[in-house]
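Once you've had a glance at the structure underneath, I'll fire off some questions.
The complex appears here without one of its protein chains, the remainder shown in place.
Right after this comes chain A.
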Amino acid sequence: MNVTVATRSRRQAAVRVDQAVRRFGDRVVLDHLDLAVDEDELVVLLGPSGCGKSTLLRLLAGLDRPDGGRVEVPARRAIVFQGDRLLPWQRVLRNVTLGLRGPDAERRGREALAEVGLSGRERAWPKELSGGEAQRVSLARALVAEPELVLLDEPFAALDAITRLRMHGLVRGLRGRHHAAMLLVTHDVDEAIALADRIVVMSDGRIGTSRLVRLSDTDREASAAREELRSALLDDLGLAGRR
């Protein structure tokens, strides 16, 4: 069996969240949540809309503070937001090098753009790009600083199905070159299966189940194990029988 319920990892953790609490008014969004992400691991955080996924991601990004508990993350981290969030008044290359310093910033920016397949588009304005291209630029912007942790907040949710599949392939390819822990938030079960080393399902402000995914790339696309995992995840989400 390829799918097992994960135990706490013994490797060094890139992300460590202990008993995090976050409230908005009376509503407790994160209720003593624990989470660890290993170095070089891609964890997919799965859950329905409004379950606190994005809140947790904002805590990890340092854009928000917990009301209780402790959050430990690397200082070198980057975020890919749901929208591309490119500066419309800067050309593509300057968008990528926004956070970079030093004389080789431009060269690194060009390399990052080449990695996401956008060589030659350095001087384009963001408004001239398609949705998929814009999101690739924001991926390049996140990776260019060689972060130890990359947080992805439903990065492909606004893209069409074909572009999304291409982006999945791109992310898999990039993981071979960049050794960073990744946490990807999504509500798409198929996206989770396509990308994850481990899938954690959020419910009631905590991590419900955690499933290691040890499938080959082809098995992720179609196999009995994939279907088994998919139905288990739907079960975790309380959607059993609605495949």
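Convention: a residue touches a chain if its C-beta (ideal position, glycine included) is under 8 Å from a C-beta of that chain, and two chains touch if they have at least 3 such contacts; residues count from 1.
The rule is short, and it goes like this: contacts and distances are computed from a predicted model.
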From "ABC transporter permease", "2-oxoglutarate ferredoxin oxidoreductase subunit alpha", "Molybdopterin synthase sulfur carrier subunit" or "Anti-sigma factor antagonist", the hidden chain's UniProt protein name: "ABC transporter permease"
Contact residue for the chain not shown (choose from A:Q90, A:T163, A:T209 or A:S223): A:Q90
Residue of A:R22, A:R108 or A:R141 in touch with the missing chain, whole complex considered: A:R141
Residue of A:L46, A:L59 or A:I79 in touch with the missing chain, whole complex considered: A:I79
Chain A residues that touch the omitted chain in the full complex: 61-63, 76-79, 81, 83, 85, 87-90, 94, 98-99, 125-128, 141, 145
